[in-house]
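What follows is a single structure, written as structure tokens, with notes after it.
Only a single protein chain was left out; the remaining protein chains are all shown in position.
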Amino acid sequence: MAPAYLVYITTADEEQARRIGRALVERKLAACVNIVPSIRSIYWWQGQMVDEGEALLLVKTLEGALDGIEQTVQELHSYTVPAISAVPVERLHGPYLRWMHEVMGFHDLPGA
Amino acid sequence: MAPAYLVYITTADEEQARRIGRALVERKLAACVNIVPSIRSIYWWQGQMVDEGEALLLVKTLEGALDGIEQTVQELHSYTVPAISAVPVERLHGPYLRWMHEVMGFHDLPGA
Partner (left out) sequence: MAPAYLVYITTADEEQARRIGRALVERKLAACVNIVPSIRSIYWWQGQMVDEGEALLLVKTLEGALDGIEQTVQELHSYTVPAISAVPVERLHGPYLRWMHEVMGFHDLPGA
């Protein structure tokens, strides 16, 4: 089975999270996406401390889709430098991992 | 000390997240659970794209409890194939890790 990942992506707002999330699922680059609609974010940007609202997109996916996720996010995200952080899932409920492979069409991959 | 994990579980709603979360804490399978009450989830299910409300249950636990967590979630969850993703915590604040071992009764385990 291909290793699973949880990809953590912040977006400008909920609508952008849903647009990117839908595209990832439609393109079979994610089995499922979860959106936390309203978070606060604090960071430096061009010498100023920014404190603003964002949304959080959490993507359940498999290793072979990580390149495609980066390309899709860059294509659809409004930021020039979006945060796309892939965290390894060390252990995933067996039946769910199999369902991920089916729904993402990964059955033909070596090790899938 | 036993390795720590953050287990990421989506549930049908907040009430189900609390029922499962309480059971995990009662059964000493988790030191603490956090619930994000309202998220949006998008995924394929039987050929249809689903876009619905769910809740997110985040479980702070130790390696020896992962089997028990899977069994408890399968017992109490309304889905036939729940998502149960265990992410490794590479570094945890020492006093908190010790508290987890105490509160989960892990002091007797090898390496605990």
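Which chain is which? They are A and B, in the order written, and residues in each are numbered from 1.
The rule is short, and it goes like this: a residue touches a chain if its C-beta (ideal position, glycine included) is under 8 Å from a C-beta of that chain, and two chains touch if they have at least 3 such contacts.
If you're wondering where the values come from, they're calculated on a predicted model, not measured in any experiment.
Enquirer: Using the touch rule from the top, list residues of chain A that touch the missing partner.
Expert: On the chain A side, contact with the omitted chain comes from 5, 8, 10, 36, 38-44, 49, 51, 54, 56, 66, 70, 73, 80-88.
Enquirer: For chain B, enumerate the residues touching the unshown chain of the complex.
Expert: Residues 4, 6, 14, 18, 21-22, 25-26, 30-37, 58, 60, 87-93, 95-96, 99, 103 of chain B touch the chain absent from view.
Convention: only the chains that are shown with their structure count from here on.
Enquirer: How many degrees of rotation bring the Cα atoms of chain A onto the matching Cα atoms of chain B, given to the nearest 5?
Expert: Answer in degrees: 120, to the nearest 5.
Enquirer: Go ahead and note the Å separation of the Cα centroids belonging to chain A and chain B.
Expert: 20
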